[in-house]
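Removed from the display is one protein chain of the complex; every other protein chain stays in position.
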């Protein structure tokens, strides 16, 4: 039985987050024996969106696929970049004709790996098409094509929508990872049908922060209801994600464990 | 230095959840050396609200305080019961004149312990008064009264509102625990000021479920957008919560660890 | 040039609303020379949903089409009734496979008339598929089929979504009427392309009320944030709607005027 080891890194926040991720991907690949890396980059450009340059940097650093989310279009230049880079994903449940794709199949030395990103609708903007129907359709298409190692990212706010997605596709995909809340959940498990699952991967960004942003700014906002800027916080970065071993024949998840790595500032310095 | 050990159990769901909690509280108290137990009971009555009888059962089983949340009024008989039981809390940020209280001080053999519950406003219904101002005011009142061991529960949807609450009161309360999402987060820590923190305690309810409810019903709802009932799921129950050691002199959190206990069906049988 | 006169009556609330509507439809048809009546019945059953019996009563009274909205499934028995009655509509932007239809073509003495209902997504539950794409597709289908007299109902909360819908289809349908807020707007007009438009038709229900419900109950809810029942109000009923003259050849709206008719209690008595 041959297995492929997948690392999924949660929402990368700002310069501190992306510096740390770019530096750590090669180290993690080697130390942990990672075969395939997926990174959510929706907050990698100053906390809002992603630029073509950052996408290139993440891919060069060793990410196989970069995903996004509700912040996908925050940097305007990314819109025209999407058609040029199939390894950059936006949620699949946008209407037909939207720039970019929501899924990709990549050849690896251990066979084909597919990644799908879908966005939830509970308390999420903008309203998109039904993520459950979109995911089901795309998974059927991939499986009919013979792909067995399938990672599905559900970018969503509520636990109910994320767990429902994971349960619906149990036995049909290898791994379901949630993103968007920036807080790692502790519920990693393998569902009865063989699908690995974690409600939220957490974030890659400053640890002394609120979702990667300066603590004072966010607290002040909640206390006063006044508008404010939310600068990306400073200080030590925590990398959060999940590592899953997947059987390349069956596509079943064999093992899933969380990664939560606090890097000292020296770790990330040049 | 004397410490008090607090156990906080997350949202108890339905009969399976409350049976397990009632049976396990005495065992956990003894095995873990727990001094003080807080239980969120907002879903203990068939998943919706809490009845006077269930509140009494939880208190008799050894809970010192029972809290609620956005489902507090789901069972109509609880409204008139509130004024008779100060150990049953509803969110403190309801308008003046609302039945019940949002905080309580209890005498224990290790000194006074206060519990406050506050409800968030991001994506929460109904809209309540500013939870940050309400929490700050109540904490000041308690501290002016000399209370040092203070547990604050933030019942809220978003991670940003929960973390902001925890960060705002860092150094002023002993422990901040989030509830409502029914999924335990993995971010337990002690903030720089000495406050223990966990974004969500998770739930006490059926493990093979979506937030305690039947998997099929919730998946069907998301796929079809059709109304449905969400029966409480069956099968083995998982108890989720947090255990914190608190310095009774300073009120600082000395240690915080998560509890996630999967009980076999035999564990809960009579 | 031959014209057809259409009457659209807004959300019928409870027994008072439906009694008044059933009694007034024949009178209005005669007095106003109405050819075709559409009634929104989503609140006709005690304020929540519609039953098969009420649907039959409204059709027998002279409605050609009965529409619904976000309350469509509130009465469970309506689900299985839908496939039996093509003149009862639910929003068209539900997923494929949903019981019922979102549009209908009827033969009249003045030619074919189509009615489409679509539901908005801004602040509306449940989340449905893109109403703009769904409306555009259905209108194309109808026009390709040669239908020219097309009434489109947009059941939505926000003015922006309703006006955007009306503007998008200007020149392609005869009349766009909004529903759901229960308050008639004063912005009736004919758009440059020939489409008649009104943001909200208003409601058919008790005039001394809040959206047809008892004033005290709704005010109390907003003041206290406590749960309450919202009984349908009593007293004189106001019928709100819109009357449009449509050119049967071009499908253009020739004239549009609002109807807001306060009935004394005697008007509705037997």
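So that you can tell them apart, the chains are marked A, B and C in the order they are listed, and the count of residues begins at 1 in each.
One rule holds for everything that comes next: a contact is a pair of C-beta atoms (placed from the backbone, for glycine too) under 8 Å apart; a residue touches a chain by one contact, two chains touch by 3 or more.
Remember, it's a predicted structure, so these values are computed and weren't measured experimentally.
Q: Of the chains that are displayed, which are in contact with the missing one across the whole complex?
A: Counting the whole assembly, the omitted chain is in touch with A, B, C.
Q: Which is it among C:130, C:228 or C:250 that touches the chain not included here?
A: Looking across C:130, C:228 or C:250, the contact with the absent chain belongs to C:130.
Q: With the full complex in mind, choose from C:79, C:210 or C:236 the residue touching the hidden chain.
A: C:210
Q: Of the residues A:6, A:128 or A:163, I need the one that contacts the missing chain.
A: Counting the whole complex, the residue in contact with the absent chain is A:128.
Q: To test your reading of the contact rule: which positions on chain A touch the chain that is missing from view?
A: 73-74, 79, 94-95, 97-98, 126-128, 223-227
Q: What does the interface between chain B and the hidden chain look like in terms of residue numbers?
A: So the residues of chain B touching the unseen chain are 95, 121-122, 127, 129-130, 133.
Q: Mind pulling the chain C residues that touch the left-out chain?
A: Within chain C, the residues touching the omitted chain are 123, 130-133, 136, 157-161, 163-165, 167-168, 181-187, 192, 199-200, 202, 208, 210-211, 215, 218-219, 221-223, 225, 258, 260.
One rule holds in what follows: only the chains that are shown with their structure count from here on.
Q: Hey, how far is the Cα centre of chain A from the one of chain B, in Å?
A: One centre to the other, that is 30 Å.
Q: Taking the mean of the C-alpha atoms as each chain's centre, how many Å separate chain B from chain C?
A: The computed centroid separation for chain B versus chain C comes out at 45 Å.
Q: Can you pull out the residues of chain C that are in contact with at least two other chains?
A: Residue numbers touching two or more other chains: 95, 127.
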